[in-house]
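Every protein chain except one is present and positioned as in the full complex.
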Amino acid sequence: MKAIVKPRPMPGLEFAEVSIPEPGQGEVLVKVRAAALCGTDIHIEEWSLWAQNANLKMPLIIGHECSGEVVALGTGVLGIEIGDHVASETHIPCGHCLQCQIGEQHICANLKIFGVHTDGCFAEYAVIPAICARKIPKNIPFQVGAVLEPLGTAFRTAAECNVYGKPVVVLGCGPIGLFAVGAAAMMGASKVIGIDISDFRLSGAKAMGATHVLDSSSDDVVKAVLDLTDGYGADSIIEASGHVGAIKTAFRYLRKGGRFGMIGLPTKPIELELGSDIVFKEAKVFGIHGRKMFETWRGMEEALASGKLNIAPVLTHEIPLESYAEGIKLAKSGQANKVILVP
Amino acid sequence: MKAIVKPRPMPGLEFAEVSIPEPGQGEVLVKVRAAALCGTDIHIEEWSLWAQNANLKMPLIIGHECSGEVVALGTGVLGIEIGDHVASETHIPCGHCLQCQIGEQHICANLKIFGVHTDGCFAEYAVIPAICARKIPKNIPFQVGAVLEPLGTAFRTAAECNVYGKPVVVLGCGPIGLFAVGAAAMMGASKVIGIDISDFRLSGAKAMGATHVLDSSSDDVVKAVLDLTDGYGADSIIEASGHVGAIKTAFRYLRKGGRFGMIGLPTKPIELELGSDIVFKEAKVFGIHGRKMFETWRGMEEALASGKLNIAPVLTHEIPLESYAEGIKLAKSGQANKVILVP
Amino acid sequence: MKAIVKPRPMPGLEFAEVSIPEPGQGEVLVKVRAAALCGTDIHIEEWSLWAQNANLKMPLIIGHECSGEVVALGTGVLGIEIGDHVASETHIPCGHCLQCQIGEQHICANLKIFGVHTDGCFAEYAVIPAICARKIPKNIPFQVGAVLEPLGTAFRTAAECNVYGKPVVVLGCGPIGLFAVGAAAMMGASKVIGIDISDFRLSGAKAMGATHVLDSSSDDVVKAVLDLTDGYGADSIIEASGHVGAIKTAFRYLRKGGRFGMIGLPTKPIELELGSDIVFKEAKVFGIHGRKMFETWRGMEEALASGKLNIAPVLTHEIPLESYAEGIKLAKSGQANKVILVP
Partner (left out) sequence: MKAIVKPRPMPGLEFAEVSIPEPGQGEVLVKVRAAALCGTDIHIEEWSLWAQNANLKMPLIIGHECSGEVVALGTGVLGIEIGDHVASETHIPCGHCLQCQIGEQHICANLKIFGVHTDGCFAEYAVIPAICARKIPKNIPFQVGAVLEPLGTAFRTAAECNVYGKPVVVLGCGPIGLFAVGAAAMMGASKVIGIDISDFRLSGAKAMGATHVLDSSSDDVVKAVLDLTDGYGADSIIEASGHVGAIKTAFRYLRKGGRFGMIGLPTKPIELELGSDIVFKEAKVFGIHGRKMFETWRGMEEALASGKLNIAPVLTHEIPLESYAEGIKLAKSGQANKVILVP
């Protein structure tokens, strides 16, 4: 089958012909119908510092966001049948650690990531652990199914910010930020203020339901958010930029008692004033790494199936798997949101 | 000034000319610009069993839902000024009991109700304790301001049901039920299923955002809700009917682990099977009596001001205060939702 | 092996010699080291109405509360090894329903109960689904391990009542009630008020940490609880009596805004005044059916291992498995708390 492979520890990827894998115990074989490019894939391609430390097994079929059809079952698989449509949950839990025992398997102490620590989905077929093969309703299109993983991260963050009837800021309007804008709007935030430095992304934010957008390269975002919130600051901030400077600034427009949900991954340390940023402000800062398995999935699927959440504006490009290099270029161009690869 | 008065302990109301009251310490005088009829007012008019036991002080100016303009301040009032627009929070807390001390003043141990235990707002002017005179944004019209009190009860119930991405049933589509439909839709419920026996009310539910409506006089509501929820039942039920039979039935379409928010007031006891209805099902049944002061108000005002919540379909009638008798007739007819009286 | 069997649908049990079962896929074989009698077992012995409707498979080895040592593994079992000490979680989830998917597997839509719908543990050996074989620390004695199941129900209820620094009532001081007394005391309830009609049980409550006990056959419990709570009523009630009259009365000493955790299973319907008992009071009534799998287990094991929770006073009797009839007599006598059977 066709696959995109990271062959060795240096920059670059290869388009290769490899054999179709076989599902082992507790695994399913999925015919991939749509896969989505993520920043992680680009890190691997570029062989960034993160990638060098990520403990990749190589050669590696990359890609972790996908949907498809189950075509074979390994032994011991219950509850999934051939023909089912599934999407990939990328967090592979061990099933036995403390976190797995107490309902937090998505942050398993021994977490493996599909497409990073195991072969992934930029291929015609992929083997997925049954526990990570989330059955999805057949009325959810495969392109949408392919991005449920990142959508879920954003959806859950908005949910944990408890946004209804309150102003919320989404910091960084890349794909995850755009998903967060859509989720916050759907959950009844009174104002959804998108912040970015790219017109393309800010217009995406508007399309996803932002009531206001701010260009932090030209606007005084602190003043603007305070003006939009009677001087108090936003009740919640959903951070999807990973930008150290922007995050530091954001504490200034978080209201006293507000929530700060962190998704983005800065590449360098951030300096915080714990006194003024956290203690006196009683800020509630929390990290979100993935989706609750599978509470988040269920809510997101219901929202999509009901039509209340429409993510079409984020799915800007759909190209053949073979054109992955062009996809990466698009993703880096800043003129694409989510790029879907079709095997 | 003109006022609608309950003169003595027997059926009936009177339209009377009384003197304009003066605000005492910690009170404000409000020129009433819109008031809304509520079931409570009708109980008082009919002199129902509830009214007979409600410990009314008579003669009583009735009416508790209103909005208006502050025209005079008693001594010791801070934070409110003449000219402010206010709406009435009807729960008058003592300020000193356990509940008042721990953030639950809306269920004060010594709770008094405006327009029941004190003179109310079906009049040209009303005296309101400053703590219950909620300042509202001037872009909220007075007719809307007049119904913030019942809207808040519904809004809060939907909020505590945590409805986003989940199917919810609203049982009983009178004004409070309709408000609950609107709130649940705004907060991102995947399905909002309105149940009533009146076509008029069910069409109101649709106008407020119900995705499905059921007529319990003809539909098999248990089967219908189970069909709409993959056989599991609704994640939440917002009960605004006060109908014993409907409530008993509703436990059958509540999902295991679901929430059951109770607003309606049945006139007779209900028989429950605690084992199957509550314990095995792990139902979470909770009463809602009013609004959090003033967390609920703030969320609701933000939602209205943002345009995300539109309650116009509930405000079906607006008549002069003098026509209150016609208003009561309208309210009883089943062909009106909320009737606004304008002094 | 020796086993206690329900042979057919009529009153009675039999002591029988049966063959040692073999663990199938996803199951483990446990050498039972201690088992505990529960009210359910007595229902089955007496062939009560509940038992007649419980859909038992017969002949049935009864018993569901136990601990022991793993002696054999079926295929596909991961994370458990021969020699491990385990206790039985009696709720067997399907793994695929909505509840199983969203972290509520303990109230699985297709729930089976170990020892009711499958052969149980009143025997020398028992087959337990691997997911229900909870590994326990070896410093927890087997007699304690045998009662973790009912202890967990009580422990979780106390946890969800959020009892620290608040007065709590435990209604019914049978074994589950006694466990609840101990859990509430450990979690820092300011007052733990045990209510029962048996001196034996009330003295057990004192031994488990009750600060006050009330005999509802002679005390005016409403007055007494109000007196102990400055007239407000208890912040929480943990209901473990299943007694309809006592439950109805309890709403009168629940404070406005209080929590009412229901474990007990009344044999007949209860009449509630939803208005005064639930709505005006904003009571939060919730059923507890078992333990969170396995968040509750983890907390309980930590508490036991740390010595902060000591349940010795509840383990009043320990007899050989063969003497089960005497055990049942003891349990019915009202002069025993938990009776441990040792195979």
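Structural remarks
Each chain gets a letter, A, B and C, in the order it is written, and its residues are counted from 1.
The criterion applied here is as follows: contacts are C-beta pairs under 8 Å (C-beta built on N, C-alpha and C of every residue); 3 or more make two chains touch, one makes a residue touch a chain.
Quantities reported herein were computed from a predicted structural model and do not represent experimental measurements.
Considering the entire complex, the omitted chain makes contact with A, B, C. Only one of C:115, C:145 or C:167 touches the absent chain when the whole complex is considered: C:167. Set against the missing chain, the residues C:135, C:191 or C:338 yield one that touches it, C:191.
Contact with the chain that does not appear here is found for just one residue of B:25, B:52, B:139 or B:335, B:25.
Looking at C:35, C:62 or C:159, the residue that reaches the missing chain in the full complex is C:159. Among A:278, A:305 or A:342, only A:278 touches the chain left out of the display. Residues of chain A in touch with the missing chain: 97-99, 104, 107, 109, 230-232, 247, 255-257, 262-266, 269-275, 278-289. In the full complex, chain B touches the hidden chain at residues 25-26, 75-76, 78-79, 95-96, 98, 101-103, 292, 294-295, 297-298. For chain C, the residues touching the chain absent from view are 155, 159, 164-167, 186-188, 190-191, 211, 298-300, 302-303, 305-306, 308-309.
Assume only the chains that are shown with their structure count from here on.
Shared numbers divided by all numbers used gives the overlap of an interface; between chain B and chain C this overlap exceeds half, so the copies present the same residues.
One copy, chain A, sits rotated relative to the other, chain C; on C-alpha atoms the angle is 180 degrees to the nearest 5. Note on chain placement: the centre of chain B and the centre of chain C lie 41 Å apart, centres being C-alpha means. Counting partners per residue, chain C has 98 as the residues that reach two or more other chains.
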